[in-house]
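I am attaching a structure below and will ask some questions about it afterwards.
Only one protein chain is missing from this complex, and each of the others stays in its spot.
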Amino acid sequence: MNVIESHITSYKTLGKVLIVLLLLTTITISVTSYNLKLWNVALALLIAGTKGYLVMTYFMHLKYENRIIRAFVIMVLLLFILIFVITFLDYLYR
Amino acid sequence: MVHSDETPGYVSYLDYKGKYTGIRAWILSTDHKRIGLLYLYAITTFFSVGAIMGLLMRIELIAPGQTIMGPQTYNGIFTVHGIIMVFMVVIPGLSVVFGNLFMPIMIGAKDVAFPRLNLFAWYVYMVGCCLAILSQILRHGPPDTGWTFYAPYSLQTGTNVIAATTAAFVLGFSSILTGLNFIVTIHRMRAPGMSFFRMPLFVWAIYATSWIQLLATPIIGITLMMLIMERLFNIGFFEPTLGGDPVLFQHLFWIYSHPAVYIMILPAMGVISEIIPTFSQKRIYGYRAIAFSSLAIAGVGYLIWGHHMFTSGMSLVAIWSFSLFTFIVAIPSAVKVFSWVGTMYKGSIDLKPPMLYALSFIFLFMIGGFSGLVLGGLATDIQVHDTAFVVAHFHYIVFGGMGYAFFGAVHYWFPKIYGKMYNIRRANIAWAMTFIGFNFLYFPQFILGMQGMPRRYFDYLPQFQTGEVISTIGGFVFTIGFIMMVYNLIMGFRKGEKAPANPWNGTTLEWTIPSPPSLENFEEMPVITTDPYNYK
Partner (left out) sequence: MEEKSSHHEEPRDDFAAKMGMWLFIFTELLLFAGLFLVYSVYRYMYPTLFHQAALELNVTIGSLNTVILLFSSMTVAMSLTAMQKNNRKLALIFLALTIFCALLFLINKYIEWGAKFSEGLYPGSELMLKLERGHLLFFSLYFFMTGLHALHIIIGMVILLIAFFKIKKGTLHIGKYMLLENGALYWHLVDLIWIFLFPLFYLIT
């Protein structure tokens, strides 16, 4: 099946996403000057996660992609989280 | 409707003449059936080499002390035995041979989604195998770390660890490509009317397996890369004197290698789910249960890798969780066994060779599985970890499981692949010899292990000799049976009777096309209107 793209992401949307990404980058850099202990890591990961979400949703077109691909992505992310958590069941409680 | 090979224009895929002739027609072919056979011949060869390694070990162990080799040689032999059997035979095994040969046909497709990628994956596999052979003959001597390459010894030993781990890395890449190909094939190329729940169970098994191949293999890939970097540049990840944690290597290693055992066993169970309905002439019992159990095994299988590491020093929380989930993963396997037995109940059982292998699979797999529960229990594991008990466990599960399913698959699909039939009586005798030999080879190992015989030791205390002798004799009996089996199949190929399209009265799509199939499998695209296994 030849895919005649049903949805084309506009230049404007792509530009707007970049601006948000750059904003988030600025925030994550400036936050490092404050010492919030554990929250530093949490915030850094949260912001990185948001940036990743935006790249996947808009740049990689996931928002408009067939549901099956989205299901796959969620499955992989879940796997990644599980592996992390289980490994830390060892390191956290040694 | 069965298409006859008398249809005008029919040419078997074995005789098809395309762009190339001679050997190039085989090693440059993108036909999934020819690629399946290329894998079959390679794997049979490597299995034989690995088996010879095994026999050499058995000869060494027939008496305490040095019998035919010293400790360094022995360490090298059990390492290469593991590398060959795990990475070159059992992990690719059923997937690349029968997945390639029959999965597309079973869904009504004419090939896989990416035929050229399929051929490329075979070349990558062969390169990996050559690298593994190289690791045996290069200057610094064969690796002596075991196929598990544990740090810190694998960082310190002077042997060809880098060559061997590179080989495993390359073989992993081949596995990933095949998994990718099969997933897309199953999603995109099913014939009209073949919904997911009308697919044969072998296809479900290949589907679940392909996901594990895709998602777990990269982890071993990066781990082996880390090992290589550490040997070359002392990066310190796993070396305690540099601040690293050797247990972290074990975590990373088993995060792949545990799901890898499901790569081995899921297609095997898929084969059994095909053979049992055919030789019971009855619809499979619990189709959806079996389908979902394949997915469940694949999923839960990712969460239990630590059961290989109970004595490594992990936290109590970790070992409790790993033990708990290890017991849970046994449940979907039990669902399958129950369904198979339920299928046979009130069926019209025909004890042809494929069925003999399928039934012995169930017996051997259950012994292996129950012994797995002993290993999964924390207190009992302490006693038997790193003993011959573990060796018996995994040989029952992998060899008795995947191996017997492989033999069963060969005997089941042989007439379809080659259009010839083998001698049934000789096949039965060969089966009996292998079955008897197998049990004498491995059952004593359970007892020896409980009595304290360690694994990977070339020497032992005299009290273990009786068990070791029985085991060695069993090994040779098995080998005689195996040689008989192969001889019988080769004779069948060369001089066997012509086989009909559907010798066993099966109901899945491969039995509706000629034996052997034509190049593109189907004259016209099949349209599916019923469930598989629709026996009256």
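The first chain written gets the first letter, and so on, giving A and B; residue counts start at 1 in each chain.
The rule is short, and it goes like this: contacts are C-beta pairs under 8 Å (C-beta built on N, C-alpha and C of every residue); 3 or more make two chains touch, one makes a residue touch a chain.
The model shown is predicted, which means the values in this text are computed figures rather than measured ones.
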Sole contact to the chain not displayed, among B:G244, B:G286 or B:P353: B:G244
Residue touching the undisplayed chain, where the options are B:L28, B:I68, B:I222 or B:L316: B:I222
Contact footprint on chain A, counting only the chain that is left out: 1-3, 5, 8-11, 14-15, 17-18, 21-22, 25, 28-29, 32, 40-41, 44-45, 47-48, 51-52, 55-56, 58-60, 66, 68-69, 72-73, 76, 79-80, 83-84, 87-88, 91-92
Residue numbers in chain B that touch the chain omitted from display: 8-9, 11, 16-19, 110-111, 113-115, 176, 180-181, 183-184, 187-189, 214-219, 221-223, 226, 229, 232-237, 242-245, 248, 252, 255, 518-520
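Note that in this section only the chains that are shown with their structure count from here on.
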Between chain A and chain B, centroid-to-centroid distance (C-alpha), Å: 37
Footprint of chain A on chain B - complex, ascending: 187, 215, 219, 247, 251, 255, 302-303, 306, 313-318, 321
For the chain A and chain B complex, residues of the former touching the latter: 68, 76, 79, 82-83, 86-87, 89-94
